[in-house]
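Provided herewith is a single structure, encoded as structure tokens, for subsequent inquiry.
Heads up, one of the protein chains got dropped from this complex, but the rest are sitting where they should.
The chains carry the letters A and B, assigned in the order they are written, with residues numbered from 1 in each.
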Amino acid sequence: MRVNPIACEAHGMCAELLPERIALDEWGYPIVDSEPLTPALRDHARRAAQACPTFALLLTRDRE
Amino acid sequence: MSEETLTIDPPVEQAPVPAPGVLPRLLEGIPREGAMSLDRHLAVHGSASVISARRRGRRAESPLIEQVERAGLLGHGGAGFPTATKLRAVAASRKRAIVVVNAAEGEPASLKDRTLMQTLPHLVLDGAQLAAQAVGADELIVCVCETAQASMETSARAISERLGLPLDSVRMHLTAVPDGYVSGQEAALVNHLNGGPAIPTFTPPMVFEQGVRRRPTLVANAETLAHVALIARHGAEWFRQLGTPSRPGSALVTLSGALAHPGVYEIEHGASLVSLIDAAGGMLARPRALLVGGYGGSWIGGELLRGVALSDEHLAPHGASLGAGVVLLLSEDACPVAETARVARWMAEESAGQCGPCVHGLDAIATSVQEIAGGLAQGNATQRIERLAALVHRRGACGHPDGTARFVTSALDTFGPEFADHARHGHCEACSRPGELPLPAHRQAANPTHEPVPFR
Partner (left out) sequence: MPTIPATGGSLYWYLTRSSGAVALLLLTAAVVLGVVEVRRWSTPRWPRFVVDALHRNVALLAMVFLCLHILTSVLDSFAPISLIDAIVPFAGSYRPFWLGLGAVAFDLLIAVTLTSLLRQRMGYASWRAVHWLTYASWPIALLHGFGTGSDVTDTWLLALSVACLLAVLAAVVVRVLDGWPEHLGRRGAALGGAAVFALFLLIWLPSGPLGSDWARRSGTPSSLLHHASVSSAGSTKVSGE
């Protein structure tokens, strides 16, 4: 999971929908935990990425 | 159809091979004034025999890339990325590539690239042309800072001098780049060339896949290409006869501070700081500390300078790296806290303004340093700065916040006593002195002979 920092406008929906992995700094911008997602969190992550108004949250497949 | 033909362009008379392991290399035969003409350039360096592989379907890898890889050349723009890897990545694409010569040099304390373009444009253009052929490019764009008038003129003249040379199979033109700190960043430069502002874009896609006009783009520092030009002539083994095994070859550094003869010098990697200072005629005032790398680099305290050698592997234990070759000595007369505050604020203003953590974080860091300088800091300001530095780490689209944070935190480490003093007592006498760390609008072109480089 990465954030495109240029697109990000600190809406904060990602942190609401995936608090397990995303926290907001003092200015409202996301700090993403770099740990890989567990299967349980994947749906939440997908929802968080879709909720972002500017598509700043990006999900990438781990390269094997 | 996957056959390829190798043709070797007829070699013009070779110049004498320079003695191995001896400086100068890039700066060989440099004129005292003005740019080295094409004739003189060919007389000094000879012409490179060009081995080009004409492409039909898949092409065999250019012998130049192999040479550059064996030479172990790393980029001289600051990132130190392996040049052969970059060449290979661009060459691998099917689409026709573009080569961009990056002489934008947004780092205020660095003068080497504009010096190269001003005095040795043909060396850089040689390297660029060779690289263009190696990656299959059909176009070459030379990018020079718009305020570097002299470099613009000499580059334009050099380009027109070369029209009609057999070496130049690739179309060349010159473009001006805005004078911003981040304008020379790879993606920012490509953004500018694509008609946008000179600020970084989000990657991927990397510029070597999709850059100028969506074509694979090789963005190479001017100095790096100059080295390529010499490697093509004299080979990888020759290149490795200077420098260290992990960082072979020579490099240009911009030496500034209270020295007899500050300016751009060519050193071999691993050269001692002391020898460089000697070559520059010695210090005029005692150095308090060394800033190496640039305003995104790190400080090394004066007491350690005797043992400092100029290569990444020797600087690493000090938490520093050579970066874009900035070697700046801060005198004992300066106030390091005031200098740090000025530069930190300038760096915060140089933010492209695209990424929240950079915009807010650098502003907060600069404000905290300014507060310490004025004795107005609340609570533990040093701790706040350290926390902010960790907060901005890798959260921007480019390395600007990271560099600024590194600059400030290394200043806190190196100048602990001065910072503590200012936190308690506020401004010192030296705070009101004119700054020693240069900031633009006072930048002037330098040449590597014995003209001192004036700073404000």
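Definition applied: a residue touches a chain if its C-beta (ideal position, glycine included) is under 8 Å from a C-beta of that chain, and two chains touch if they have at least 3 such contacts.
Because the structure is predicted, anything quoted here is derived from the model rather than measured.
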Shown chains contacted by the missing chain are A
Where A:1, A:17 or A:37 are the choices, the one touching the absent chain is A:17
Where chain A meets the chain that is not shown, the residues are 7, 11-13, 16-17, 51, 53-55
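In this section, only the chains that are shown with their structure count from here on.
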When centres are defined as mean Cα positions, the distance from chain A to chain B in whole Å is 35
Per the touch rule above, chain B residues touching chain A in the complex are 200-202, 354-358, 360-361, 391, 395-397
Chain A residues touching chain B in their complex are 3-10, 25-29, 31
